[in-house]
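All protein chains but one are shown at their positions in the complex.
And then subunit A:
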Amino acid sequence: MVIDKTKMTSLAAATSQPEMAGRSLWADARRRFARNKAAVFGVFLLLFVACFALFGGFFAQWSNEELDFSVMGQVAQIGGPSLSNGHYFGTDDLGRDLFARTVQGTQISLAVGLVGAAIAVIVGTLWGATAGYFGGRIDNYMMRTVDILIAIPYMFVLILLLVMYGRSISMLFIGVGLISWLDMSRIVRGQTLTLKGREYIEAAKAIGVPAYTIIRRHILPNLLGVVAVYATLLVPLMILTESFISFLGLGVQEPLTSLGALISEGAGTMSYGTLWQIAFPLFFFVVTLFGFFFVGDGLRDALDPKDR
């Protein structure tokens, strides 16, 4: 038998090549995301807000608790934004530095949003994936529990909680965390049900992979896209919820503050001509929400190119 020399050398060349790097679905999604201008703009907005929240405190001339007695009483006249007296964003009604307070408000609002979304991601994903994967009676009990919790008017309960146990930031985290995972668990369960019927799950079962490993190795990585999109869209919703509660006067307690509380205060003094008191918190509030929504939309388009 004659062996074709050229073919053998080309075969040898092909087999001796170094391992090729594959392009994962994540890498594809990253490329699509980077091409989406609105999404990239959203990322920059969020970076800007995050830098403001993290490092803004270093530039503040005043702390958020100090009262500036020189402007007290004539805030409307000399409490406006100025570089000379160190109140970059002006002062609030009591003469406190609005820059420092906005930095702190942004920190608190972001923390509430991120904690709420993190609880939703962890609890909601595990709950939904477990219910969806095992199905049957377990699914029934778990999802009926969710239905019951969703049926409770959460704002009412949250307000009761805050009234009964006092207004504290931890109570706010608990309240937001209790409600945020419910929708997530429903979405994740639905997605798990579709994934469960896929042949690669069946293949893993046939191999004998234990159920827990199937969830971790096969279901969760395929859920991650949906979860990531929903989580980024959940953060602004949590911020909105917290702001609404703060606007009602039930949110975080002084001297702590949040964007919602600042907007509420600013709205109260609008008629005295101190517009900066609402403008600056509102600006950061809107920019944060825009950033999250842009990024969430971009993620959704990037992760699911078919569904545009």
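Keep in mind that, in the parts below, a residue touches a chain if its C-beta (ideal position, glycine included) is under 8 Å from a C-beta of that chain, and two chains touch if they have at least 3 such contacts; residues count from 1.
Simple rule for what comes next: contacts and distances are computed from a predicted model.
S.K.: Identify the UniProt protein name of the omitted chain, choosing among "Protocatechuate 3,4-dioxygenase beta subunit", "Phenylalanine--tRNA ligase alpha subunit", "Oligopeptide transport ATP-binding protein OppF" or "ABC transporter".
M.R.: From the listed options "Protocatechuate 3,4-dioxygenase beta subunit", "Phenylalanine--tRNA ligase alpha subunit", "Oligopeptide transport ATP-binding protein OppF" or "ABC transporter", the omitted chain resolves to "Oligopeptide transport ATP-binding protein OppF".
S.K.: Check each of A:20, A:83, A:151 or A:164 against the chain that is not shown and name the one that touches it.
M.R.: Among A:20, A:83, A:151 or A:164, only A:20 touches the chain that is not shown.
S.K.: Can you say which of A:222, A:253 or A:269 touches the chain missing from this structure?
M.R.: A:222
S.K.: Taking the entire complex into account, which one of A:131, A:204 or A:231 touches the absent chain?
M.R.: A:204
S.K.: Even though one chain is hidden, which residues of subunit A still touch it in the full complex?
M.R.: 14-15, 17-26, 198-200, 202-209, 213, 217-218, 221-222
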